[in-house]
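What follows is one structure encoded as structure tokens, with my remarks underneath.
Left out: one protein chain. Kept in place: all the others.
On to chain A.
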Amino acid sequence: MSLLIGALTMGLMLSLLAMGVLISFRILAFRDLTVDGSITLGGAVAGMLIAQGHSPILSTFAAMLCGALAGCVTGILATRLKINGLLSGILVMTALYSVNLRVMGKSNIPLMNETTLFSMVQGWAKSEDRWTFLIWQAPLQDVFVLLQLCVMIPVVALIVWAYFQTEHGLSMRATGDNPDMIRALGVNVDWMTVAGLGLSNGLVALSGALLVQYLGFADVQMGIGMVVLGFASVIIGESLVRSRSLGLLLIGAIMGSLLFRLLVAIALRWGLNPNDLKLVTALFVLAALVMPMVLARISRPGKTQTLEVAPDA
């Protein structure tokens, strides 16, 4: 039971990462690799500020802002300086590794007895209190944290959804969908991309900030492979909701993230070596990307010829 609750809690926090990846990869059609750095940046800033005794709410906001800034830098490299989008992300991600070390001062900050965003709800129960559901038991504190996230994450998702219904948000969606068109309608596509990457990485950094406060430490290595993880959640979400409607895609990203953490928890329970986790994640994403093509070939063997010609067209 506590395994399940742990997986759901992680899943909810990482769904912010998935939403960020959804915005950059799907809405802006920008393959942004900054994510690996900005999630750590979020964790580092929040961890450092909280360890210094600052308010956790303030620290979390600061973390989000720093992540957004990192995203904007990637956007400026890609649009104003005309550097390839993938490379821009890699450059910023690489630079962020040093920045994160500078922010933290060392490679790991423990947050043992600090006040975090979750301290308040954790304070409603004693650490030895147990919550019993039929035959299963779980620490009550963990249940409260999960409930808090069950409120927090949908609120964030709702704000993101609402933003994309505004004039500015709609223009951002159009920027990813058809830049020629929205440029002809008077939108500066460059700055819209910068803003979108800022929003995306802000969410990612928020995810990192929450993660650090939940896990009780910030680590400079925590971001490795996060972009693939987020993308995996987005893919799962898309296949779950089967829709291009933004609201459903956001819900899909949350569900995808939850489902992915559950699958990971089950796999680990069945004896998967945690060291293999990233390999498995990468293979999973690969499979998800290749599957539609393979399925199309199997279902229409007669069309194989045209399919092979298609990539050139």
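Please note the rule applied: a contact is a pair of C-beta atoms (placed from the backbone, for glycine too) under 8 Å apart; a residue touches a chain by one contact, two chains touch by 3 or more; residues count from 1.
The working rule: contacts and distances are computed from a predicted model.
Chemist: The hidden chain: which UniProt name fits, "Formyltransferase/hydrolase complex Fhc subunit B", "ABC transporter ATP-binding protein", "NADH-quinone oxidoreductase subunit K" or "Cobalt transport protein CbiM"?
Modeler: "ABC transporter ATP-binding protein"
Chemist: Of the residues A:G6, A:G42 or A:G169, I need the one that contacts the missing chain.
Modeler: Checking each option in A:G6, A:G42 or A:G169, the one touching the absent chain turns out to be A:G169.
Chemist: From the list A:R31, A:H54, A:R130 or A:R183, pick the residue that touches the absent chain.
Modeler: Final answer for the missing-chain contact: A:R183.
Chemist: Going by the contact rule already stated, which one of A:R80, A:K126, A:R244 or A:R297 would touch the omitted chain in the full complex?
Modeler: A:R244
Chemist: Which chain A residues would touch the chain omitted from the figure, given the whole complex?
Modeler: Considering the whole complex, chain A reaches the absent chain at 163, 165-171, 173-174, 177-178, 180-189, 244.
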